[in-house]
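Note that one protein chain is taken out, while the other chains of the complex remain in position.
In this document, chain identifiers A and B correspond to the written order of the chains, with residue numbering beginning at 1 in each.
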Amino acid sequence: MTVENLIFQGLIGLSLAMYLWLVSAGLTLAFGVLGVLNFAHGSLYMVGAYLAYTLYGRLGFDFGVSVVLAVLTVGVLGAVMERLLFRPMYRLDTAFQLILTFGLVLIFSDLAKLIWGGLFVIPPVPAVFQGTVPVLGRSFPVYNIFVIGAGILVAGVMGLVLERTWWGKTVRAAAADREMAAALGLNISRVFVLVFAAAAMLAGLGGAFSIPVRVVDPGTGTALIVQAFIITVIGGLGNLRGAFVGSLLVGVLSAYGTLLFPVFELFIIYLLMAVVLLVKPEGLFGR
Amino acid sequence: MAVKKPGFRNRLGLILGLGAALGVLLVPPLLGRYPTYLATTTLMLAVFSVGFNLLFGYTGLLSFGHAAFYALGAYVCAKVLLAYPSLILGLLAGVGAAGVGALVIGFLSVRQTRIYFSMLTLAFGMMVHSIVWKWREVTGGDDGLVGIVRPNLDLGFVEINLNRPENFYYFTAVILLASIFLMHRVVNSPFGLVLQAIRDSETRAAFCGIPVRRYRLAAFVISGLYAGLAGSFVAPLERAVTPVYAHWTFSAEPVLATLLGGINSFLGPVVGAVLFRLLKEVVVRYTEYWQLALGIVVVVLVLGFRGGVVSVVGGWVGPWLGRGEPRFVQKVAPEPPGQGAAR
Partner (left out) sequence: MKRFRPEAEFVAEAWAPFLTTDFSSHIAAVMAANPDVIVATPWAGEAVTLLRQAVQLGVFDRIQAWWQAMGGSVDVLEGIKGEVQANAFKGKLWATARYIHNYPDTPENRAFVEKFQKRWARFPNYSAETTYSAVYAIKAAVEKARSIETSKVIPALEGLTLKTPAGERYIRPEDHQAVYSVPAGRVVMDPKYPIPIIGADLVILKPEDYYRKPPFEPVRF
């Protein structure tokens, strides 16, 4: 086990982490502001992937255009979901919210099967992203570098928006104390719709980015959501910084797990989540 | 309400009960082999759900990891049957193993509530799943354990051949009946009332001097025992056990069945198990998109009919019986306001 191999595996873990970050960011944002733990967030990733596939792989749009259009569409879908399905749920116990969003997972999965068929789909890799760069004597895919860069960019932009802009302050206020913010004159319903649309777009972005390198099929959302749950819990529900660190942790740990502890890599992640929940349930960055 | 009102209501209940019993009895001769098999699995789901609802409906805790105990029951019973063909021993071992598992996991999980509890049980459930999946030497890994025998039921004075599907079915029905009876005693005892008090207001219960965590743990273990009992039946029924029984998507089955039937009613889980199975089987005859149908049903139920089918039907039948509108009390208490800040 050479140092180069260890660093290389870490870089692989970093690229894995970015997809997880995009889904977890949306999930934790939705929980922090709306108070809803959305089981169906992995399904939004799946919808983003399917839409990008259709636009780029079937209709021949440019890859960048396909990603943008797919993300915007998922945003609209998110807004509709919030309006129609989440609004009646806010006064209910979280148990019912979990059950309802689980029902949505089933619906999305079968709708995907209905529209795109039960078989997996994958488009060709865009020419600009083919190829590798030599890193530490091994070949690292160009596309992974792009994804890592995009993920960090998203994290940076979100951090800036939330900390420095008026809009960010509004969102943080609504998250901290909904009633007080409403009493101060904020239009809470508008904030909720827009925040959830943004959360959905993040997941959709992750999905759209994934299509050149991963197949999509109706089961894609289900596998991802458990990992996203783990990350948001580890980082602290509602905490974006926590979700970013959590994604890095889970992504890199599972990469190292595969290299160094091949039998246990699944178990390690669940154990980590259980330990955090038992010792510091608010999460590593929670208040 | 624990008070029994005499008269017409009880008589109607008796008639419904006899009707249901007759329906259960007539499945094998009237419907044949495959429906008998389906009905057997439905009875197992009913046992699972009845136990599950003690934790969910009566104590207010939603666990997404109960499949772990179901799987523990299935695998331990399987190992026993592979070594020594005694059904009673296998069932007892399965239930026992599930109970021990529930004690350990429950002890760690009931320290948290609400969402954190659900997430913890999900994590533990999936840990059990990954152990079952990876530990090939003991559990057979993703191949599972196969070649399990279905021994005759040796009661001492009589030996029943369970290889005949109808015999196995009736045996399962008897076990379900016993489980329901037992749960009825539990729920209508002071213990059951304390659980509901904890569900409705944890702080108030604590101030009354109730050791909340201990009661929650007890409820958790009992529901785990029921899950283990249901799971133990898988080994002789299917003659094979696989890791799917430990996956969180399988944990969702009693959740959905209970929701469908009604979390507020005692027999809701049983009704729900039957409806859930019927829904799946009937829908599948017309379209392959049964998940879509189930998902829509779930959404509609949560938004409109949280009391499940039992409360809906009760709402229709109640006035006809002259009892007025049944009060639907939302038995799972609302979340206190104010959540984490997005940072």
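What we mean here is this: a contact is a pair of C-beta atoms (placed from the backbone, for glycine too) under 8 Å apart; a residue touches a chain by one contact, two chains touch by 3 or more.
If you're wondering where the values come from, they're calculated on a predicted model, not measured in any experiment.
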Of A:N38, A:S210, A:T232 or A:S247, the residue in touch with the unshown chain: A:S210
Contacting the left-out chain in the complete assembly, out of A:S24, A:S43 or A:S254: A:S254
Touching residues (missing chain, whole complex) on chain A: 1-2, 5, 8-9, 12-13, 15-16, 19, 119-120, 122, 124-125, 132, 138-141, 143-144, 210, 213-215, 217, 219-220, 222-224, 254-255, 258-259, 262-263, 266
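Everything below uses one rule, namely that only the chains that are shown with their structure count from here on.
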Centre-to-centre distance between chain B and chain A (centres being mean Cα positions), rounded to whole Å: 33
Partner chain A, residues of chain B touching it in the complex: 56, 60, 62, 64, 108, 111-112, 114-116, 118-120, 122-124, 126-127, 130-131, 133-134, 248-249, 252, 255-256, 259, 288-292, 294-299, 302-303, 306, 330, 332-335, 337-343
Chain B-touching residues of chain A, taken from the complex the two chains share: 28-29, 31-33, 35, 37, 85, 88-89, 91-96, 98-100, 102-111, 113-114, 162, 171-172, 175-179, 222, 226, 229-230, 233, 236-242, 263-264, 266-267, 270-271, 273-274, 277-278, 281-282, 285-287
